[in-house]
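I have a structure here, written as structure tokens, and I will follow up with some questions on it.
Coming up: subunit A.
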Amino acid sequence: MTENFEPTIIGFTCNWCSYRAADLAGTARMKYAPNVRLIRLMCSGRLDPTFVLRALSSGADGVMITGCHPGECHYIEQNYKALRRYLLLKRVLKGLGIEPERVKLIWASAAEGAKFASETTAFVEEIRKLGPLNWGKARDQLPVISEPIQREEVAA
Partner candidate 1 sequence: MPQMTDERVRAGLMREEDLSLLHEVSMKTAGVSRLEMCIQCGTCGGSCPAAADMDHTPRMLFAMLRAGMREEVLRSNTPWICVSCYHCVVRCPQEVHIADVMYTLKSMAIRAKLYQDSTAPHFSQTFVGMVETFGRGFELGLASRHYLRYFPLRLPGMAPMGFGMITKGRMPLAPRKIKHMTQLKAILKRAKHLELTS
Partner candidate 2 sequence: MSEKKLERVGVYVCHCGTNIAGTVDVVSLAKWAEEKLKHLGVVVAREYKFMCSSLGQELIEKDIKELGLTRVVVAACSPHLHEKTFRTAAKNAGLNPYLVELASIREQVSWVHTDKAVATEKAKAVVAGAVSRVIENKALEEIKVPINPNTLIVGGGIAGIQAALEIANAGFHVYLVEREPSIGGHMAQFDKTFPTLDCAACILTPRMVEAGTHPNITLLTWSEVVNVSGYVGSFHVTVKKKARFVNEELCTGCAICQEKCPKKVIDDVFEAGLGYRKAIYTPFAQAVPKFPVLDKENCTYFIKGTCKACEKFCPTQAIDFNQQDQYVDLDVGNIILATGYDLFDARRVSNYGYGRLPNVFTNLEFERLSNAAGPTSGNIVLRDGKTTPKSVGIIHCVGSRDKNFNNYCSVICCMQGLKFAHLVHERTGATVYNFYIDMRTAYKAYDEFYQRVLEEGTLFVRGKVAEVTDAARYEHEKGKLIIQVEDTLIGKQRRIPVDMVILSSGLQPRHDAKAVGKQFGISCSTDGWFTEKHPKLDPVATMTEGIYIAGCAQGPKDIPSSVAQGAAASARVLDKILQKEVALEPIKASIDHDKCSGCRICNGLCPFNAIAFIEDDQVSDINPALCQGCGTCVAACPAGAISGTGFSDEQIMAQIDGLLFRNLLPVEA
Partner candidate 3 sequence: MNKYLLYPGCSLESSAKAYAESLNAILEPLDIQLEEIEDWNCCGATEYLGINLIPAYSLIARNLALAVKQMDGAHTLVAPCSACYLNLAKADHYMQERPALGTKVNEALAAGGLEYKPGTLDVRHLLDVLIYDVGLDAIKKKVTRPLSGLKVAPYMGCMLPRPDYKHRWSDHEHPTELEDLLRVLGADVIDYPLTTSCCGGHMTQIGPETAFELICRLVAGADERGAHLMATVCPMCQLNLDAYQGEMNGYFGTDYHMPILFFTQLMGLAFGKDPDELGIGTELVSSRQALMHIGVEVPAAPEPTARRKKEEGLPMPSRLLRNGHKHEKEAVR
């Protein structure tokens, strides 16, 4: 199963460094694993841990959080806040019975297209090894996602 398993991963990027790193990887035609789908935030500090839980509960097998290197945040120091939340989030995931390794924080400057590409591929392989996310009973314990997915009803 895990042999053919293609994980789906949501990646959060900041507008100033890591999104531009992804742009650079593209401009330089660097190839990397196609499993990561990116969301642009203005800053990694915008990352609400709920987003990560929402992604994992909506079908993502892993979440990649990227931001500017410490000391290089375009909003001075907000990436440190992202780091703190990330560490906390890992503890929460552990509590929910989810492998904390499914979430990874990566620093990438706007100049580090190559790093972005190689880290992405490496993370996909790590998640591939972990296998598909198996929520078991954990999904029921999720207090943070109170709002049901509404748009399904619209379509129904």
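Selection rule: all candidates are chains of the complex that A comes from, given by their letters.
In the analysis below, a residue touches a chain if its C-beta (ideal position, glycine included) is under 8 Å from a C-beta of that chain, and two chains touch if they have at least 3 such contacts; residues count from 1.
These numbers come from a predicted model, not from an experiment.
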| item | value |
| --- | --- |
| Direct contact with subunit A in this complex, candidates 1, 2 or 3 | 2 |
| Residue ranges of subunit A touching candidate 2 (in the complex, touch as defined) | 8, 10, 16, 19-20, 22-23, 25-27, 29-32, 34, 37-43, 45-51, 54-55, 58-60, 69-78, 81, 85, 117, 149-156 |
